[in-house]
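The structure's right below; bear with me while I get my questions together.
One chain of protein is taken out of this complex; the other chains stay put.
Here is chain A:
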């Protein structure tokens, strides 16, 4: 792997950038690996990267049925924040945010992490009380979060309409200044490049069709469209398709898969300086470096694997966007798409062991997994390397649905998030 540096960029620019070469190999699968990761999204690739760099386990394959980063990693609205209510969630997402802060240097790959601030708008008295509770809880956990009056919200985000005539007027907002966005594709590519350089095989266009188990019931490898691959340990990081992959090992999961949609506008000059989220009216918006407004809509009400959702879901979000930002009413939308998100009953992820020996799972990130990519990979790599969870993901077990120790961020946020 050639490092990106000022001198390498200068020398390549003189040679027409023809000398960079492939950033990761396209290997044939070997017969056996120490660890096989099912799913080549951001979380799976980050897991492989940290297995190699932190734990020295490089005999690893990432098996992806399509192309890397082609699922939810390449479909989300790239919002990164860590202002979650409960201690367990705060620790997990803050772990990720701290890794984000050094990620471009760590990977020698520009993931375009931009700490432009995430402003969450409050429209009702209940919102105000709930957000202030979040702010105090966050501060106790060492996470920055502050309350802004509606005038301060307007100063921070000038396109925002704060008139009292709105149907759901802005009463204020919670601002996490260290939060922001990153370039989603670059995250997948950066982790893939880093993992590949340390010997990890990234095997694309290779669907897992079965999980082979020995007489004692332990998982010993995966059947794929390119043959059987033996594995010491298997980590399933398959997002919306986790239920179908785990069914191959006769495991039923507390998951439901829903379509989640997003859309972008035509590109315009810099107009939107931050990320604004409104859970109450369901609007999520930022501006990409290409100039497109990136807008997140909600999930459909029914489970689906169609990777598309209803138009009324996106129009509902656009209604809210137009109300909050009247200057965007004449913007044209360029593209919309859907991804399939795996949602748990308590809206917190499952990261850890399963009842099947040597089979581990990292799933249930629902509608907000992108922000956790580095932290998720880091703690899941620890789990795969040692066989036991890292202290940060220890509460996020599959078993919590039996014990009742839920991490109920759904109730904490009072909406899907």
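The definition used in the following text is that a residue touches a chain if its C-beta (ideal position, glycine included) is under 8 Å from a C-beta of that chain, and two chains touch if they have at least 3 such contacts; residues count from 1.
The working rule: contacts and distances are computed from a predicted model.
Missing from the rendering is one chain, named in UniProt as "Sarcosine oxidase subunit delta" (options: "Sarcosine oxidase subunit delta", "Septum site-determining protein MinD", "Dihydroorotase" or "Iron-dicitrate ABC transporter ATP-binding protein").
Of the options A:304, A:317 or A:376, the residue whose C-beta touches the omitted chain is A:304. Within the complete assembly, A:243 is the residue of A:83, A:181 or A:243 that touches the hidden chain.
Contact with the chain not shown here comes from a single listed residue; of A:64, A:256, A:292 or A:409, that residue is A:256. Annotation for chain A: contacts to the undisplayed chain at residues 241, 243-244, 247, 252-257, 301-306, 310-312, 345, 401-404.
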